[in-house]
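Apart from one protein chain that is not included, each protein chain of the complex appears where it belongs.
As written, the chains take the letters A, B and C, and residue 1 is the first residue of each chain.
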Amino acid sequence: MRKTIVGVMGGCTADERTLHHAREIGRLIAENGWTLLSGGRQTGVMQASITGAHEAGGLTVGVLYDEDRELGADGLDIVLPTGMGAARNIINVLGSDVVVACRGTGGTTSEIALALRFGRPVVLLDFDPGQAFLEAGASEVKYSLAETPAEAIQMVAGYLKELGRI
Amino acid sequence: MRKTIVGVMGGCTADERTLHHAREIGRLIAENGWTLLSGGRQTGVMQASITGAHEAGGLTVGVLYDEDRELGADGLDIVLPTGMGAARNIINVLGSDVVVACRGTGGTTSEIALALRFGRPVVLLDFDPGQAFLEAGASEVKYSLAETPAEAIQMVAGYLKELGRI
Amino acid sequence: MRKTIVGVMGGCTADERTLHHAREIGRLIAENGWTLLSGGRQTGVMQASITGAHEAGGLTVGVLYDEDRELGADGLDIVLPTGMGAARNIINVLGSDVVVACRGTGGTTSEIALALRFGRPVVLLDFDPGQAFLEAGASEVKYSLAETPAEAIQMVAGYLKELGRI
Partner (left out) sequence: MRKTIVGVMGGCTADERTLHHAREIGRLIAENGWTLLSGGRQTGVMQASITGAHEAGGLTVGVLYDEDRELGADGLDIVLPTGMGAARNIINVLGSDVVVACRGTGGTTSEIALALRFGRPVVLLDFDPGQAFLEAGASEVKYSLAETPAEAIQMVAGYLKELGRI
């Protein structure tokens, strides 16, 4: 059976708390035996979540913005450069069973929007882009707001149970 | 000199008021001599805005979700099928000098998010995905809320002036 | 009715003869009232064909490899940056009624391959990537070898007639 994939999205730059959250969520994903999917760059939420998952022995996949494989984050197992820029955002979404969104800017909110559009449940970790945006996303949106990584991972597990993945 | 391009985004399905707005904004874009860029499908805001521009003698360009050219809207001058699905959203954004967003769901909000991320000014026509989302988009976001097509087109003109396009 | 689009593909760098051919084919496309579609960069076959079409008063469309609009060729009317790199090759192919391929390297041959795969007739202008490659392309391939721009444009016209475009 295919592996269960949890996507982690978030800003290229991030404050200390967000980086801490990203690293924790990466660790928890790995400890649950799930695969981490992200944009795979060496910065911000991407690097932090990969570091967390890698240190916990998890499998990590990165779909890069860039053509150059060398720009992949430390700790990535599967490096997929695309050279496609923001067009690759849809892959991070479609490839995930559930998406965790940490604090970010337009790149991150575009991924949340696509997740809602394509029916991927979204857990928002300490990041609230507002109900008007979230409700606009789709007729039957699935999203939850979490304050801590521990709370977020419980919500992820809940969605995965609904999906019959665990 | 290259043509000035105004992108029009919005839902595949839309209520009467939104369709009326889309058609009007298409007409006004054409009357100002600007080129209309959109997702180019035969439904909703895409078809309505193209119809409006086409009837007013404007040039219309559609970057389709689909591989099949026959799915292009009536009145499209330049039909570019992509077969790329939602990955083509970024082209609608990067190709536009200014983006007008009508009511839509996740596809539309993903395009607004990308526009803010890549510095394309956004005019929101009778559609408010909320300040939290809009402010998250970028450090220096440029967006305005319009209630009517006439108001929206004035805001578009204002942004084009700032950009030195008119 | 939508505009008839002829795609021109070819190398980013090119020798004098190839550049001359590209400029001529651009001019002939414009004189026939067709729209020129290309990768739209400022170099090689792309710039030369756009210059030829632009000087003859034709409409030119460029789907750029890059995110940055400023990299569009001189004489482009419709500039569509994608930031998608080589992934945008498929758009040049799917958007064309007929493809003209001038001398090029792997980018150009990938576009010829896609054209054969997706049923777009290909005219090879002074460029022969070999029958083994061309025949492998599809079960029912449509391609012709031309030695001069004048010969190429006649072949383009022939394919457009078959397609009911002229």
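Here, a contact is a pair of C-beta atoms (placed from the backbone, for glycine too) under 8 Å apart; a residue touches a chain by one contact, two chains touch by 3 or more.
These numbers come from a predicted model, not from an experiment.
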Problem - Where the unshown chain meets chain C, residue by residue - result: 84-90, 104-111, 113-118, 127-133, 136-139
Completion exercise
On chain B, the omitted chain is touched by residues 67, 82-87
Fill in the blank from the handout: Per the touch rule stated above, chain A touches the missing chain via residues 2-3, 5, 35, 37, 61, 63, 67, 69, 72, 76-84, 87, 90-91, 94-95, 118
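To be clear about the criterion, only the chains that are shown with their structure count from here on.
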Handout entry: Maximum inter-chain contact count - chain pair
Key = A-B
Completion exercise
Overlaying chain B on chain C by their Cα positions calls for a rotation, in degrees to the nearest 5, of 180
Completion exercise
Taking shared numbers over all numbers used, above half giving same and below half different, the chain A and chain B interface sides are same
Completion exercise
Whole-angstrom distance, CA centroid of chain A to CA centroid of chain B, is 28
Problem - Multi-partner residues of chain A (at least 2 other chains) - result: 84-87
